[in-house]
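Heads up, one of the protein chains got dropped from this complex, but the rest are sitting where they should.
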Amino acid sequence: MDNPFIGRDVISILDFSRKDLEQLFRVSREMERFRKSRIDVLRDKIIALAFFEPSTRTRLSFETAAKRLGANVIGFSAAEATSVAKGENLADTIRMLDSYADLIVIRHRFEGAAKFAAEVASNPVINAGDGKQHHPTQAMLDLYTILKLFGRIDGLTYAVVGDLRYGRAATSFIYGLTLFEPRKIFLVSPPLLRARTEVLEHLRRRGVPFEEVDSVESIIEEIDVMYVTRIQRERFPDPMEYEKVRGAYRITLELLEKGKDSLKVLHPLPKVDEIDHRVDSSKYAAYFEQAANGVPVRMALLALILGADLESMGVRL
Amino acid sequence: MDNPFIGRDVISILDFSRKDLEQLFRVSREMERFRKSRIDVLRDKIIALAFFEPSTRTRLSFETAAKRLGANVIGFSAAEATSVAKGENLADTIRMLDSYADLIVIRHRFEGAAKFAAEVASNPVINAGDGKQHHPTQAMLDLYTILKLFGRIDGLTYAVVGDLRYGRAATSFIYGLTLFEPRKIFLVSPPLLRARTEVLEHLRRRGVPFEEVDSVESIIEEIDVMYVTRIQRERFPDPMEYEKVRGAYRITLELLEKGKDSLKVLHPLPKVDEIDHRVDSSKYAAYFEQAANGVPVRMALLALILGADLESMGVRL
Partner (left out) sequence: MDNPFIGRDVISILDFSRKDLEQLFRVSREMERFRKSRIDVLRDKIIALAFFEPSTRTRLSFETAAKRLGANVIGFSAAEATSVAKGENLADTIRMLDSYADLIVIRHRFEGAAKFAAEVASNPVINAGDGKQHHPTQAMLDLYTILKLFGRIDGLTYAVVGDLRYGRAATSFIYGLTLFEPRKIFLVSPPLLRARTEVLEHLRRRGVPFEEVDSVESIIEEIDVMYVTRIQRERFPDPMEYEKVRGAYRITLELLEKGKDSLKVLHPLPKVDEIDHRVDSSKYAAYFEQAANGVPVRMALLALILGADLESMGVRL
């Protein structure tokens, strides 16, 4: 089979078709075999990790994926990025990494930073989160997790809970769902943190049934997947308002027990206290498995983009 | 021979028997052959270094050991840990690393952090220093250094000098000695920094002869090994008190010349000014060799825990 990923940038989950993602998930599934070993299909490659914003989880997940494939990794984390930032423009930093490495993974707080980097770089660029909307590899591993859990992404009812306005993981997940055929998506957030107009419009355009609601309680019996995200204190001008909202969107075991038996809770992590710790060890918690799935999905993505000879490892493309 | 280390956590030096350590030291001795080369016995493994507290020496020593064995390394240093710490609980961070890597090395300021991590993780956890008492791999390399210098650990007279109250290296070293048969241990510290009651009780229980003294001068002629640790200014409410103590516990060449010809000075490093610089190039100084021994000892430990096929490299277990 051919490989539509080769040499490609990954800026938004919407750059991909359902068929692309299905192939990615198929290869991801095969990568699980090598998750705790090493295959040297990328031994000639150097992956640059340009993390201008802190993110231990995503950074180490990419680094693990690269190293399991035999690639070398260079780069910087946010703590080191200050020296990069000191006056040098992003284009020059990207040009430097582009001349050293074979692929650049970038994380940046500014909307569009990854797209800009992709325009400057001659090598492929993967967006590891920029601005408020795009974190495509997170959406990929989220969808892959659901596929593994339920055997399908279509036909399920979803609740996306928390900060739908500034949270890029939530928005990317919603965008990702629109490539499939969800039964319905409930958008559950406090009024201040509602999904952006462009997201709602995209849902309408794609004909995805959705509904904005204020509380998880009201829809708990209907949903198959609850995707929870953190609500950050900084979003609220009034601390009292934050405290109220936080309480109302806290996911407890009692709440989950009102839902379906097969209900699964996802979370892009790190979580703080938005999910009751007792949930962690319950049948509902899928977020640790979800985080772990980041490695095989990113292994598949890196291998496909860089044209690794997976077939010689017995992996079907 | 069998390998009692396989799959094991390393939380305290007291988790190990004398026989365990003797095997570790035997393998460490064989690892010296590969200290400046590379053997690929761990090429399928990823070691996660979770350094929540700064420690360049221990971190790079583990990293060197892992890489000399062909393993890959991921992780974070204290400068990067701030982003991890931001609200995420330790359990979630450990779960993440556990799903990426095959073994976790953790350094943390809180007592019990390593034990907690070992309970959460399914992969082995090595304590690279937590709280005020435990730094087992430091004790291992300390004892290994003495074995190399004197051909034995038993029957020697030791002075442990400096901060015996808050210094985890000193306490771990004392615990380590109790697994052998030292002739006597002098505990030399200012009154404020005396060894904790539980340490003294442990010494009594194990029947190890010891004596608490205030000055090195008084016992200099009796000892074979002087283990010096740093006294930190922060421990003293009164700066004048600190200055007095610091002077009294400074190790000079003149002092050492009053001792045995074969006297050796150890120090876990980094040192500041507690040892006169002229000692560095004297026959007494064993601390640089001691630091260098960290690599073969940690190579042996990682290889044994992860069940590396050392025998195929001609290494006797």
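Here the chain labels run A and B in written order, and each chain numbers its own residues starting at 1.
The working rule: contacts are C-beta pairs under 8 Å (C-beta built on N, C-alpha and C of every residue); 3 or more make two chains touch, one makes a residue touch a chain.
From a predicted model like this one, the values you see are computed outputs, not experimental measurements.
K.L.:
Which residue from B:9, B:63, B:130 or B:224 sits in contact with the chain not drawn here?
P.N.:
Per the contact definition at the top, the residue touching the missing chain is B:63.
K.L.:
Please pick, from B:18, B:38, B:244 or B:316, the residue that touches the omitted chain in the full complex.
P.N.:
B:38
K.L.:
Going by the touch rule given at the top, which residues of subunit B touch the chain that is not shown?
P.N.:
36-38, 54-57, 60-61, 63-64, 67-68, 77-80, 269-272, 280, 288, 291-292, 295
K.L.:
Contacts of subunit A with the missing chain: which residues?
P.N.:
Touch set of subunit A with respect to the missing chain: 43-44, 46, 48, 72, 74-76, 79-84, 86-88, 91-93, 95-97, 99-102.
One rule holds for everything that comes next: only the chains that are shown with their structure count from here on.
K.L.:
On C-alpha atoms only, rotate subunit A onto subunit B and read off the angle in steps of 5 degrees.
P.N.:
120
K.L.:
Once you find the CA centre of subunit A and the CA centre of subunit B, what distance in Å lies between them?
P.N.:
Distance between chain centres: 40 Å.
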